[in-house]
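All protein chains but one are shown at their positions in the complex.
Let's look at chain A:
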Amino acid sequence: MDSRRVPGPGINIVQVNQAREAFARTVRARDPRLSSQSSAQLTTDSNAFPDTTTAMSSPGAIKGRHRCGNPNNPACPHCSAVIIPAPRASLPLEDTPSISVEDWVVSTRKKPILNSRELEEWEQVLGPLTLPEMIFGNSFVRVENAKHGWCLEFNALDALKSVKLEDSGIRVSYANKWIDSKKKQQRHSDLDDRSLEIGQHYDWTYTTHYKGTLKASNPIHTLTRDDAEVLPLDKLARPDPILFYDEMVLIEDELADNGISVVSVKVRVMNERALILCRFFLRVDGVLFRVYDTRVYVEFDENKVVREYKKYEGDYKSVLSKQNAGHSRDPKAILRDSNWVVQHLSLVKRECDVIQF
């Protein structure tokens, strides 16, 4: 391919974008809200644990207890540091917003989808799995306890490693019809017998049993199974001010327009606790729904982590029939909303793990 430019209509967009970026950066640099912060914070290495030297104030007081680390965003209303992550994370800067409360650090990173070089590397690692359409492979949500060197992270690579490399048994709604008609046509076309068999077996729905990646420097710090444990819904339902919030998609594939398979993570940090929800949502049109939820609840003062894992599954038709008449004009719109769908699925399995330091 010849990339030589011949004079013609059009301008080179790279220059336009650079100019826009430069202008945006200038404007941001002039933002009075940013200049109120200490310059020290701007130079903090965002990868290192922010040191939690902030004086412990009386428990319950919001001011001074948490520490925010993120150079690019508007000010936190509580401590006037910047906390809320930028919606777009393709700047050249390493942008890893984080918040620290006592020994706990919650951090997130949002990056664009993998480029082709990264995709090739991932293909080597993940073997016969055909990679999903969108992989946000450099994004993560992480909660760590700096004192005990304990860390639980949600990322795309480990989620994909939990996808089974075997036939899922699920077929799109029209698969039988399709194969039958191909078999009839076979003698007229280029197909030999072998090409009507599925080439590579992997779970094309990308159903993952991923519950997060645990990294503990001390091997005794593992989560222990205790299904009797429950999440304190009363505490979580309270409208405590949210000090840090982020949400992101790790993996998404539209199954060649046969539905959707998506792994997304949300995190919110309040003064006394944090909650992470990692959700796998699958819709195969005309076939089924699955929602696998992993909730990680951290109680900062008790140094306690509860991880609850719930699997929901349901038949497509029975869920579709539950949407009420109000949506009948566009019945499929509601099926994109995993929060609505999960209420109409049945719980297949629940597990709970706990760790306390």
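Assume a residue touches a chain if its C-beta (ideal position, glycine included) is under 8 Å from a C-beta of that chain, and two chains touch if they have at least 3 such contacts; residues count from 1.
Definition applied: contacts and distances are computed from a predicted model.
Can you pick, from "small monomeric GTPase", "Ubiquinol-cytochrome c reductase iron-sulfur subunit", "Geranylgeranyl transferase type-2 subunit alpha" or "Serine/threonine-protein phosphatase", the UniProt protein name of the chain not displayed?
Hidden chain, UniProt protein name: "Serine/threonine-protein phosphatase".
For the chain left out of this view, which of A:103, A:247, A:313 or A:351 touches it?
Within the whole complex, the residue contacting the unshown chain is A:247.
For the chain that's not shown, point to the residue among A:68, A:141, A:156 or A:172 touching it.
A:172
Looking at A:160, A:263 or A:277, which makes contact with the chain not pictured?
A:277
In the complete complex, which positions of chain A touch the hidden chain?
Contact residues on chain A toward the absent chain are 1-6, 8-14, 16-17, 20, 23-24, 27, 31, 74, 84, 87-90, 111-116, 119-120, 123, 130, 133-134, 167-168, 171-172, 174-179, 181-182, 185, 188-192, 194-202, 204, 233, 236-237, 239, 242, 245, 247, 249, 254-259, 266, 268, 275, 277, 285, 329-330, 332-333, 336-337.
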